[in-house]
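Right after this comes chain A.
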Amino acid sequence: MIHLLGPLVLASVLAGLGVYGILARRNAVLVLIGAELLLNAANLLLVAASTLPAGGLAALGQATGQVQDPLIPGQSMAIFVITIAAAEIGVALAIVLLLFRARGTVELTAVQELGEASATYTETPQTAKANGQ
Partner candidate 1 sequence: MTGTGYTWLLPVLVLLPLAGALVLLAVPLLSDRLAAWIGTAIGGVTLLLSLLAAFVTWDRGFGRMQLQARTDWISALGLEASLGLDGVSTPLVLLTALLAVLTCLHLTRAEPDRLLVVCVLTVTGGAIATFTALDLLLFFVAFETVLIPMWFVIGVWGDGRQEGQPANAAARFVLYTAAGSAVMLLGIILVITRTGTSDITELIQRGGAGLSATTQTVAAVLIVIGLAVKTPMWPLHTWLPPAHTIAPTTGSVLLAGVLLKLGTYGLVRVAVPILPAGMANVAPWLGGFAVTGIVWAGLACLVERDLKRLVALSSVAHMGFVLLGVASMTPTGLQGALFANIAHGVVSALLFFVVGALKDRQHSSDLQQLGPGLRDRMPRLGWLLTFGAVAGLGLPGLAVFWGELLAVAGAWQSSGLGMLNRPFAVIAAAGTVIAAAYWLRVLRVLWQGRPEPGQGPDATRHETVTMMPLVLATVGLGLVPGPLLGATAGVVRLLLPGGGAVP
Partner candidate 2 sequence: MTESAALLAVLLPAAAAVFGLLTKRSWAADWAVLGSAGALIAAIAELTLVSTDGPVSSIGLLGSAQLGSITIGLDLRSDQLSAVVAVMVALVALCVQIYSTAYFQGEGTAETPTRYRAYAATVSMFTAAMMLVIHAGDLVLLLIGWEVMGLASYLLVGHHSERAAARAAAVKAFLITRTGDIGLVLAVVVLIAGAGTTSIAELNRAAAENEIGHGTAVTAVLLLLAAVVGKSAQFPLHTWLPDAMEGPTPVSALIHAATMVVAGVFLVARMLPLFLTAPGALQIGAVLASVSMVGAALAALAQTDLKRLLAYSTISQVAYMLAAVCVASDRELGSGDPVGLAAPGVAHLLSHGAFKALLFLAAGCVVHIVGSTALADMGGLWRTHRSLAVLFGIGLLGLAGVPPFGGFWSKEAVLGAAEEAAHAGTWVGWMVLVAGVATIVLTGLYAGRAWSIVAMGRTQLSPAPHHLPAAMVFPLYLLAVPSVAFGVLLLWPPEVLHGLHIQPGTAITGALLAICAVAAALAAPRLGTADIATALPARAQTVLLDAFGFDRVIRVLVVRPVFWLATVVKAAEHDVIDAYVRATGPTTTIAGKLLRLAQTGLASAYAAWVFVGAVVITVAGMALV
C-alpha cells in the first residue's frame, strides 16, 4: 500500500497544471484541457481518500466504532465526476463551436466586448450597430 501522501502530491501537481492551463492559455480548447486536468486532480483526491478506513482522517486514531458507508463513496463520487466532466465538455465544445461560428476563431481574446473595462466595450452594442449601418 502506497503512502497517502503520494497521490495527494500528484493531485496537487495536476490541479496546479490545470489551473495554469486555464489561466495561461487563450485558446478555448486548450483551456478546456486544463479544466479536465483540474477535475481529474479532484478525482485522484477522492479515490485516494477512499483508501482510508471508515471515518477518514478524523478516525485514524480511533480504531473502533466507525460506520462504513456501503456505497463506497469515494469511488462512486469519482464516477459522478467523470460523468459531469463529460457533460461539461459536451456543453463546452458546443459553446466553442458557437464561438468559432461567430468569430472564426477560438481565441478567448477575440471576445471581450462585454467586459466593461475592455477596449471594445460599447454600452449599447445593438443601438451602436444600428446607428453604424
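Going forward, contacts are C-beta pairs under 8 Å (C-beta built on N, C-alpha and C of every residue); 3 or more make two chains touch, one makes a residue touch a chain; residues count from 1.
The candidate set was assembled so that all candidates are chains of the complex that A comes from, given by their letters.
This is a predicted model, so every value here is computed, not measured.
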{"item": "Neighbour of chain A by the touch rule, complex-wide, chosen among 1 or 2", "value": "2"}
{"item": "Footprint of candidate 2 on chain A - complex, ascending", "value": "19, 22-23, 25-26, 31, 108-109, 111-118, 120-121"}
